[in-house]
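Dumping the structure here so I can ask a few things about it.
A single protein chain has been omitted from the complex, and every remaining protein chain is retained in its original position.
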Amino acid sequence: MRIHFRHECSLVPISGYPLRFQPPLPVHIEIVINDSVIAPPSPRADSRIGALAEFTGTVRGEENGIPIAALVYEAYQPMAEMVMRRQLTELADAHPCLAVRVQHRIGVIRVGEAAIHISVQARHRAEAFALLAAFMDRLKQDVPIWKTDTISI
Amino acid sequence: MRIHFRHECSLVPISGYPLRFQPPLPVHIEIVINDSVIAPPSPRADSRIGALAEFTGTVRGEENGIPIAALVYEAYQPMAEMVMRRQLTELADAHPCLAVRVQHRIGVIRVGEAAIHISVQARHRAEAFALLAAFMDRLKQDVPIWKTDTISI
Amino acid sequence: MILLYFAHARRATGCSLEEIPLTSPLTVSLLWDLLVQRHPELAALRNVSRLARGDDFLPNDAVLAPADEIAVIPPVSGG
Partner (left out) sequence: MILLYFAHARRATGCSLEEIPLTSPLTVSLLWDLLVQRHPELAALRNVSRLARGDDFLPNDAVLAPADEIAVIPPVSGG
């Protein structure tokens, strides 16, 4: 994180924090798991934000080399939401971002349609990219969501 | 890149390429530099695509700690386009992606508005993230675009 | 104890929820033994799956109470 000091800042900041220690930023987390078609959300307006990193995962036209028409996703919904929230909170300690929104679709998702959309807003791109990539890795390890079925053409 | 072999694939592929050598994928590159408000483009439909990674860079409310109303961007447009195209072509060798679109706005850009939008489509997220992050680094080194002025509040 | 089965575990057991009457606490390992006894098709999933209570994955020596709600979590594949 680059820290820009305002020109008028004094050596004893008003907030009471030592000059070089900044309290962790509260990250705004929003998680949606449902069977709706994913539409990218409007990003939050916040003049501190300089970077928006997004990932959309779409269903590919083949699974293990076999052409498919759709995949079926299933979630253990309350646990999936709680695990994602915990992962994001932990990751935001290392990569201080301002807002994260995750939408994961479940049910039948056809080829070309989005199964997941993640948006990360931060002051600078480095922390947005880092959190986004790390979250996708953790999601694929520990979030109870499954591709349960393949619907063939 | 994970390679899924079709079940019926033989040891001598029809294309004539040795089994483990794949020709580089042609990456579709689109670059726009103008003074229009940036609207995220509709992604290309292609059933090979499983990942869309996007970055939007917005103007922050302060520059070097001073509150601002807007920034002014300038480009050496033909060179900027050619350099970006070369960078993307080179990066796509290392990170085989299917399509990249870059829109960089110039002129007066107000706080909260986007100065740049990049979208990268690929089979899998790893190469999309890698190309996107590496391209942003190279853009900030070698693409002739400048923040020339700050417009104060 | 309430057992929740998801994805491949639901297929293996043929149900998404079952109640198993228990009178005393038991470890995760012992619960797996019991589950595989009831549903032999779970045997193949045991080594790759995890049990969870709330939003926590449980280590093999965790102790479960008879009133717990436990989820059987096969390898995940979201995203």
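Annotations for the structure displayed:
We just call them A, B and C in the order they show up, numbering each chain from 1.
Please note the rule applied: a contact is a pair of C-beta atoms (placed from the backbone, for glycine too) under 8 Å apart; a residue touches a chain by one contact, two chains touch by 3 or more.
These figures come from a predicted structure and were not determined experimentally.
The chain not displayed here makes contact, within the full complex, with B. For the chain left out of this panel, the touching residue among B:Ile38, B:Ile68, B:Ala99 or B:Ala115 is B:Ala115.
Contact with the undisplayed chain is limited, among B:Ala70, B:Val83 or B:Leu131, to B:Val83. Of the candidate positions B:Arg60, B:His104 or B:Arg125, contact with the hidden chain is made by B:His104. Contacts to the hidden chain, counted on chain B, fall at residues 57, 73-76, 78-80, 82-83, 86, 104, 115-116, 136, 139-148.
To be clear about the criterion, only the chains that are shown with their structure count from here on.
With centres computed from Cα atoms alone, the innermost chain of the structure is A. With centres set at the average Cα position, the gap from chain A to chain B is 20 Å.
Spacing of chain A relative to chain C, judged by their CA centroids, is 29 angstrom. Shared interface positions of chain C, defined as residues touching 2 or more other chains, are absent. Across the assembly, chain A contributes 57, 136 as residues in contact with two or more other chains.
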